[in-house]
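One structure, pasted below without further comment.
For this depiction, one protein chain was excluded, whereas all remaining protein chains were kept in their positions.
And now, subunit A:
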Amino acid sequence: MTAPSPRALAWRRRGAAFAAGWKQYASQRAGLVGLGLLVLIVLLAVLAPYISDQQGLDVTKATGGRMEPPSGEFPLGTDRVGRSVLLLTLWGARVSLLVGFVATLLSIAIGTIIGILAAHYGRWVSAGLMRVTDFFLVLPSLVLAIALSTVLERGVGTIILAIGLTSWPSAARLVRAQTLTIEARPYIERSKALGGGHLHVIGKHVLPAVLPLVFVNTTLAVGSAIVAESTLSFLGLGDPDPMRPSWGSMLRSAWLDSAVIAGAWWYLLPPGIAIGIVVLAFTMCGRALEAVLNPRLREG
């Protein structure tokens, strides 16, 4: 019998660490509830084309009356053109989640790269990168996002870019701070003395140590990206195509159609509550993850 290769052993160890982490995560009820909600919402959003008919979003084929209250046929009522609000909310989840995930990935990727580079190279690289970060940090991100979406073509892509480009500075600061503490450890010095170059030190030592923090930060940032998307859509900077509604654009049309004055609460509440639930679920997951991955919090 030959001994298992070190790579296999490393994977086995990672598997065991994951199992232990999951056990800790599962001991936190808020984290489990958040995760359950998220899985449900993501499943509904992904399966939307199979459990509902997208044709119902087409204004020309709407079957309902104008702002009908909830009924058996339309459980959450209809909007001004007679589309089902339930259907709109379901399809809105797809856009909101997509923007939330992709924009967060973009912003965290930029933030992680800038943060690690600034901390690793130090001196003028750090000074230069951190001034850029400070510039984006003091800039009102909503204004910048609005400016970007007016210059670029309106659409989901632009919104993702606008959110991604404005929300990375806090991630960069966080990652830089963490990288600095890792870089001060003697094992980095040992690695350099072994002959390791920049790529080796960053790839083998810094990145694996920073990743848990980045992961937690990502989870927490998705919520705020979804809120940012809703804000931009509400302000009319979102995708104009009525076949691709988002929760923000639903709120916008509800406001434009004077849903409050008409007393059409069913038009206003579902997207608003959906935003609240998703953001809450992400925050609950993020906090639980933080407690698992950040041992300093666990001690307290």
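Note that a contact is a pair of C-beta atoms (placed from the backbone, for glycine too) under 8 Å apart; a residue touches a chain by one contact, two chains touch by 3 or more; residues count from 1.
By our rule, contacts and distances are computed from a predicted model.
The complex appears with one chain absent; UniProt names that chain "Peptide ABC transporter ATP-binding protein" among the candidates "Peptide ABC transporter ATP-binding protein", "Imidazole glycerol phosphate synthase subunit HisH", "Glutamyl-tRNA(Gln) amidotransferase subunit A" or "Fluoride-specific ion channel FluC". Here one chain is not drawn; of A:S170, A:S191, A:T231 or A:T283, the residue touching it is A:S191. Those residues of subunit A that touch the chain absent from the view are 3, 5-6, 9-10, 13, 185-187, 189-197, 200, 204-205, 208-209.
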